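The complex appears here without one of its protein chains, the remainder shown in place.
Naming follows writing order (A and B), and every chain is counted from residue 1.
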Amino acid sequence: MKELLWKHITNVRKQAPLVQSITNYVVMNNTANALLAAGASPIMAHAHPEMQSMQAICQALVINIGTLDEYWVESMKLAVTAANQNNKPWILDPVGAGATAYRDEVLSELLTMKPTAIRGNASEILALAKHNKTATKGVDSTSSSLEAVEAAQFLNEKFGAVVVISGAVDIIVSEAGITQLKNGDPLMTKITGMGCSATALLAAFIAVIPNRTEAAVAATALMAVAGELAAQNSTGPGSLQVGILDKLHNISETEFLNTTTILA
Amino acid sequence: MKELLWKHITNVRKQAPLVQSITNYVVMNNTANALLAAGASPIMAHAHPEMQSMQAICQALVINIGTLDEYWVESMKLAVTAANQNNKPWILDPVGAGATAYRDEVLSELLTMKPTAIRGNASEILALAKHNKTATKGVDSTSSSLEAVEAAQFLNEKFGAVVVISGAVDIIVSEAGITQLKNGDPLMTKITGMGCSATALLAAFIAVIPNRTEAAVAATALMAVAGELAAQNSTGPGSLQVGILDKLHNISETEFLNTTTILA
Partner (left out) sequence: MKELLWKHITNVRKQAPLVQSITNYVVMNNTANALLAAGASPIMAHAHPEMQSMQAICQALVINIGTLDEYWVESMKLAVTAANQNNKPWILDPVGAGATAYRDEVLSELLTMKPTAIRGNASEILALAKHNKTATKGVDSTSSSLEAVEAAQFLNEKFGAVVVISGAVDIIVSEAGITQLKNGDPLMTKITGMGCSATALLAAFIAVIPNRTEAAVAATALMAVAGELAAQNSTGPGSLQVGILDKLHNISETEFLNTTTILA
């Protein structure tokens, strides 16, 4: 399995997919750099008059609602519509799901446009599922991690998306089952936009790899393993951020195979 | 006094306040990372439909007008109104005060909404005071630093805000008096957004510490001391920026106590 993931990582580098990101202001620079470091090419654009033609030249689309507003939500819908028409994958990052009614309403509309994949932390995935369930079908679980998996399974069944739950253990949920990765480092939570970078990598991998579940596992593993390795030489979140970009670029097959930890 | 400041620093880490920033595009990433490194949690949001509910879940608000426009000014007013209704502190960073009439007008409106604290460099504080004084009460001082202190005192008296004047010596002005800190490093002026990060820390500290003046001194000291310590291992502004984020996270009590310099 790990060898297959590494093959996918090298394939992304070879094919260098062009990924359009409609994402939040806070992480645009990191996101573009994470894509470049992993061998993909970033495009950031949001003007309504060019959403259709911009999507046509890209291989995938990231929709990240972190700093949404009315104009940008319309940009998102235009780009998603174009991606769907062109059968291009698009990935939803539901930043702050559950924080405000506005976010939840926008996310509900986006969900009906059927994202290829969704990535968020457990509370975002839970909020997303809760807001889009009928009231009678309550989530009933004692473990919040289990609860998030159930929420992810619901989202996968209802909307067809592969779902990645980021956390100390990253969990990839799809119709193919559940994969758990135990990589990363707690210091990664002290840098903004790590999740957003993971989402962008997810888009690059799904653009290139036909099996969406494998693509999601490979992208998630790459991000977490790069973070874990970089943390070994970091003295704080500043140097970790720099080190992750370095490692996304220079990670070796041996490093990747020796570090990736897939839970049974 | 220094021990008290350190206690405040550890309190911010323990309580991890959620700080909403409506700030400029240039520094959003740094600002979020500075807050995370100091143990707080950042939220960046500006959409009108969610300003009320977003503020309700935050403990403080930063208003930084660096890249303002008509939409964002309205976001600022909506968020400030919500903060005031909820008795949450909000901090004003008057970037570019005095540079254009538009900025001065926006700042005048924001001032009437009574910021809990204001942070800027001497020329911004001077411009802010000048624009909001009656013509007859001229500032009359031979030293520009003294002049800025008088301007800060005026702002404190008229609008009730604690005022932090950033510079080679940082000056905190409030109804409790004047505190001067001699920390930092000249290389910090070669990185964009150091002041904006200081403002964000100020918000995090005021969110948690009941005494606003102490909060302002502690936040200002933390930023300047982290910069001073990081500069010792930097070869230029790039590595200094990285080093400051590291140091905000890993600064020890001994480092802080030994480096902080409060002028008599």
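Quick note on the criterion: a contact is a pair of C-beta atoms (placed from the backbone, for glycine too) under 8 Å apart; a residue touches a chain by one contact, two chains touch by 3 or more.
Note that the structure is predicted; figures quoted are calculated from it, not measured.
If you put the hidden chain back, the residue from B:G39, B:G66 or B:G227 that touches it is B:G66. Considering the whole complex, the residue from B:A37, B:A82, B:I191 or B:A221 that touches the absent chain is B:I191.
Although one chain is not displayed, chain B still touches it through residues 24-27, 29-30, 66-70, 96, 99-103, 189-193, 234-239, 241-242. Contact residues of chain A toward the unshown chain are 25, 28-29, 32-33, 36-37, 42-50, 53-54, 57, 71, 241-250.
The rule is short, and it goes like this: only the chains that are shown with their structure count from here on.
Chain A and chain B have Cα centroids separated by 33 Å.
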